[in-house]
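Here the complex is missing a single protein chain, while all its other protein chains stay put.
Which chain is which? They are A and B, in the order written, and residues in each are numbered from 1.
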Amino acid sequence: MHRRTSLAFAGLIVCLASVTGCGKTPPAFFRPNMVEATKQRLTPDQEKQVATILLAMFGTPDEPTCLPETGLDEAKLRLAAGPVRSDIVGRKNGLYREHCAHCHGITGDALGPTAAFLNPYPRDYRPGVFKFKSTERADKPTHADLVRVLHNGIPGTSMPSFALLPAAQVEALAEYVKYLSIRGETELALMRAYFELDDEAQGKLPETREFLVDETLVAVADKWKAAAEAEIQVPPMPADIDLVASIAKGKELFYGDKANCVKCHGVTGLGDGQANDYDDWNKVIVEIGKELASGAASARGSSTAGMSPDELSEHRAQLAWLEKFGKVLDGDALEPRTIPPRNLRHGIYRGGRRPIDLYYRIHAGINGAPMPAAKGTVPPEDIWHIVNYVRSLPYELDGELGADKPMLARDRF
Amino acid sequence: MSRLSGILWSLVFLAVPVLGVATFAIAPAIDVWLPQDVSEHGKAIDGLFYFILALTGVVFVATEVALFWFLWKYDAAKATGPATYIHGSHTLEVVWTIIPAATLLFLAIYQMNTWADVKMRRPAMAPSVEVVARQFEWRLRYPGRDGTLGTPDDLFLVNDLHVPVDEDFLVQLKSMDVLHSFFLPNLRIKQDAVPGMKIPVWFKATETGQFDIVCAELCGWGHYKMKGRVTVESREDFDRWLESQYARQEATQPEPDPSTAVARTE
Partner (left out) sequence: MPTCSRSNSSTTVLVAFVVLFPVAAGCRPERVVTPGADAETAGALRATLVSASSGGGVTAAAAATGTGWATLKGRFVFAGTPGAPKPLVADKDTEVCSKGGMKLLDRSLLVDPSSKGLANVVVFARKTSRVKEASPPSTPLLFDQKQCEFLAPVFAARVGQPIDVKNSDPIGHNTNIAGSDFNQLIPAGGDTIYVPKAETGMPTMVTCNVHPWMKAYMVFRKDGYVAVSAADGSFTIPDLPAGEPLEFQVWHERSTGPNGAVGIDKPDLKWTPKGRFQVTLQPDEVKDIGTLDVPASAIGT
C-alpha cells in the first residue's frame, strides 16, 4: 500500500516537472505573420523560406542584426533586445521586453499577453503605419515623433509615459520599434511577392541580393530614411490672432460642409457621429472575415456531384484553406473593434495637446484611421481656426449640454 | 530529553531578541532605514514612529528575555519536583489588561494632533495640482496662471511633479481606473487614490532636491512601474519651470530638439 502511494507521488513529480519544465526557457522567436501568410495561401515551404530570409536579414529577438541598408543602429537594438538583464558594465538590457513586449508582443504584432484586454488594442508595428507624427499621412514618423510618443505616452489609451527613462534607453526603444516595423513590412512584402512571381519561379522567391535587398528591403527602409526630411511645414499661427473670433470661425468650419468635422465628431463634439467604421488594422480582419464567410458559403453551396477529379481536389483544397484561415484568425488576430471618433470635450488628446499637434492631425489626417486630411481643401489659416475651436471645446460654456459652468467632461468621474 | 537540548532551545529563543535588535541597529548603516525626510510634518510622523518603535521594542525584548529565562530555568531535564498548578491570578490579569489598554489609549490621544495635521487640517487654498493615477502612470494637471483647475490655461504633464519649497502644497488626488496608492516616501505621504473620489493630500516640502513618487498598491502586475519623480525647488525655479512647460504646451511650431524636452535621471 505504502509503495503504491509513493509510486503515485513519484509519478506526480515527474509529470509536474514535464509540464512546468525544468530546463532553460526556450529562446524567444519572431512569430510569422500568419494572417498574411494564410491570406496569400503560402505553402509550408514558402513559409519556411520567408522565415529563413527574415532570419538572415534581421536575426532573432535575442540577437537582432540589421543590414546597413536599413539605416538602423545595431548597438541601440542590442540594448533594447533580448531578455531583461544587466550587461558587464551594469547597463540595463532587454528594455523592449521589460517595458513593451507584454502588450506589443515580442514580434511587434500587438499580440502580447495583455493585448486582448486593452481598449484600444496596442499598435501592431508590422504594417509600418503610425498615427501620431509630424509628417504627411502616408509618410513614416520621424525619430523625434517616436521619442515624443514614448515621452508623453498616449493619454486615453493604455500606453504610459516613459519620460523618466534615461535618454539612451528611450533612443534604444525608438530604434527597436523601427526595427520591428521594418522587419514586419519586409515580411509582408516577401509574402505578397509570391503572388507576383512568374510561373517559372515555381513558387520560390529568388534568394539574391538584388531582389531581397535592392528591391524589397531598400523600398521599405528608404521610406523611414525619407521621413526625417518630410516634416510638414506649418505656417505659424498669426501672432495677433483674435482668439474669440478665431474660435467662432473654427466653429463655423467645424459644422460647415468644407471641413465637415461634425459628420464624425458629432453635433455635440462628443464623438457620436459616424462611429461604426474600423481602423486599417481592424479593417484587414473584418474584410478577411467577410471574404471567409462569402467563400465558405459559396464553397459549401456548390454541389460536388458534377465535378471532375481536378475540380474536386481544388474544391477540397479551398475548404481546407477556409478551415485553416478560421483557426489562424482565432490564434493570431483579436476580435475586430470599431474606431470611435474622438470625443473632443474630454480634453484628452492622444497625439498630444499642443496646437501644432492638432494642426498636424487636421492637416494630414491620421494614418491608419478614418480621419481624412484637410490639406488642399482647407487653407492653413482655417486649420488654425479649427485648432483653436477644438481646443476650446472642453471648456465651452454650453447650455445645450446642460452645464452652467465651465465643464471639463473628465471632472465628472 | 537531555540537558543539552534544553540549553540549545533556550539559546535559540534568546537569539530572537538579540538578532531582532541587531537588525534595527545595522539597518540605518546599510541604508534600509527611513528615507531622508524633507517635509514639515515628517518630523512628527518620524517622532511617532520612533516612539512606538521604542515602546514596542522594550516590550518585545522584555517578553523575549522572559521567555528565554523560563525555558532556561524550567528545563524538563533539570526540574525534578512535580509541577504546581495554579488557578490564575485576578490581580495579574487586571494589570496586564489595563497597562496595554492605557498605553494604546495614550497613543491614540498622543498622535491625534499629527493625524489632524496630515489628514484633517487642510490648508485653505485651491489645489496646487491635480494628480490622476491610471494604469500605469501619474497624469498631472497644474491650474496655470489663474490658479483654477478646469480652465484653458491648465498645464498637463505626466510623472514629473514639481513643488515649490517651504510652501503649502495641495494635491487633488484622483484615479481614472482602479485603486492606486500615491506614495511620496521622502515627504512622508501615502494616500490611496480611489476611483470616483477627489482626495486632498497636502504637505510642505522643506528641502530642495529630486525624490521618488511610487505606487504602493500591491495587487496587479503594473503598479510597481508607476515610478514618478517629485522635484522640490525654489519658488523662482518653480515659476520658471511652469512658464517653460506652459510655453511648450502651447507650441505652434515644432521644437528644435525634442530630445531635450524632459530632463531625465538614471
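In the analysis below, contacts are C-beta pairs under 8 Å (C-beta built on N, C-alpha and C of every residue); 3 or more make two chains touch, one makes a residue touch a chain.
These numbers come from a predicted model, not from an experiment.
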{"item": "Which displayed chains the hidden chain touches across the whole complex", "value": "A"}
{"item": "Full-complex contact with the absent chain, from A:145, A:332 or A:357", "value": "A:332"}
{"item": "Chain not shown: contacting residue from A:37, A:177, A:190 or A:270", "value": "A:37"}
{"item": "Omitted-chain contact residue, chosen from A:28, A:213 or A:248", "value": "A:213"}
{"item": "Interface with the unshown chain - residue positions in subunit A", "value": "3-4, 7-8, 11-12, 14-16, 19-20, 29, 31-32, 34, 37-38, 40-41, 44-45, 47-48, 51-57, 65, 67, 136-139, 192, 195-196, 198-199, 207-215, 257-260, 263-264, 274, 276-277, 280, 287, 291, 294-295, 297-299, 301-302, 314-315, 318, 324, 327-328, 330-332, 365, 370-378"}
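As a working rule, only the chains that are shown with their structure count from here on.
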{"item": "Subunit A-subunit B separation of Cα centroids, rounded to whole Å", "value": "41"}
{"item": "Of all residues in subunit B, those that touch subunit A in their complex", "value": "135-137, 139, 150-152, 156, 158-160, 174, 176, 195-196, 225, 227-229, 248-254, 257-259, 261-262, 264-266"}
{"item": "Subunit B partner contacts - residues on subunit A that touch it in the complex", "value": "99, 134, 144, 147-148, 151-153, 155, 158, 160-161, 163-167, 170-171, 231, 234, 236-237, 353-356, 359, 391-392, 395, 406-408, 411, 413"}
